[in-house]
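This is the structure I have questions about; it appears just below.
The other protein chains are all here in position, but one chain of the complex has been omitted.
And then subunit A:
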């Protein structure tokens, strides 16, 4: 692409086009940025391609993950505009056949209930979460759709969220506000008081530390044996922790980022997105490798050492126990508390014999049974109790 003379307006068009191309490729570029880019080009000149490149990059990109896209697009556009078109076409999401909007399971059930039922009642309409482990059930669950809650489950969750708030305790943050039992004097308030009483200070107002919600990191095992629990726990946690800082990841053979899904308000939407995102449903579990990925790519989701990590897994790990050990230790060192929710605890005389379970048992700050989701109250209370420590 020839840039042309800065005064002729050709440059302006080209930069604008480039900005739009970036936007189409998913890089957030607004028009003020494009205006600034034109200004920047006028400053550095167009004699050197590398300066042009650096200038545009400094102005138009603001995330490390976009740098690669920028570089490729820059090369393509300023060498061969046609190539750029192809490249863009590849980067754009494939146009999907418009599908008729699928009704959610709970809507479908609601509609179906109005008609006379032809068969017997569906097995799933009864809450039999505890019976997830028989062989035939496992087979069924493997093919169960993770994405939608059926009506009874939804009612369960709704009721639990209403009746069972998850009372995660706040901690005292570093920021302060006026308070009665603070440690530091609140001089500004003292001044106001002195102004009112002719320079007299009758008592000394204090600053107290402001309570702060603990950030939550949910790591959920989506291997075959965990699927059913994972779904309901995700739904519960998604609902019960609205409005506090949180992040969620799923792991099976690989780690999946569920944060975009968790940003949805509607729990069904969240499950939909999670379902689409998780590629390794009902595969094996490689807990160690997944935690390593978490450390390498997402270590910054752990806020200071304040984050409470909730690890939902049965500990039936197929990876290396040594690797798992060091990863769990790392995680424990970087969080405030590591809670392990384990469905296998329901069996009497359960002992953490599997290698993965042994490691988790050794390092987790607390271990809770999640086998009986209909009594989620107990879980919520136990979690809150553990975190209070």
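Everything below uses one rule, namely that a residue touches a chain if its C-beta (ideal position, glycine included) is under 8 Å from a C-beta of that chain, and two chains touch if they have at least 3 such contacts; residues count from 1.
The working rule: contacts and distances are computed from a predicted model.
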| item | value |
| --- | --- |
| Name per UniProt, for the chain absent here [options: "Ferredoxin", "ATPase", "Cytochrome b6-f complex iron-sulfur subunit" or "Urea carboxylase"] | "ATPase" |
| Contact partner of the left-out chain, one of A:26, A:211, A:260 or A:304 | A:304 |
| Contact with the hidden chain (one of A:17, A:173, A:321 or A:366) | A:173 |
| Touch list for subunit A against the chain that is not drawn | 28, 30, 32-33, 36, 39-40, 43-44, 50-51, 53-55, 57-59, 61-64, 67, 173-176, 187-188, 190-191, 194-195, 198-199, 201, 295, 299-301, 303-304, 326, 330 |
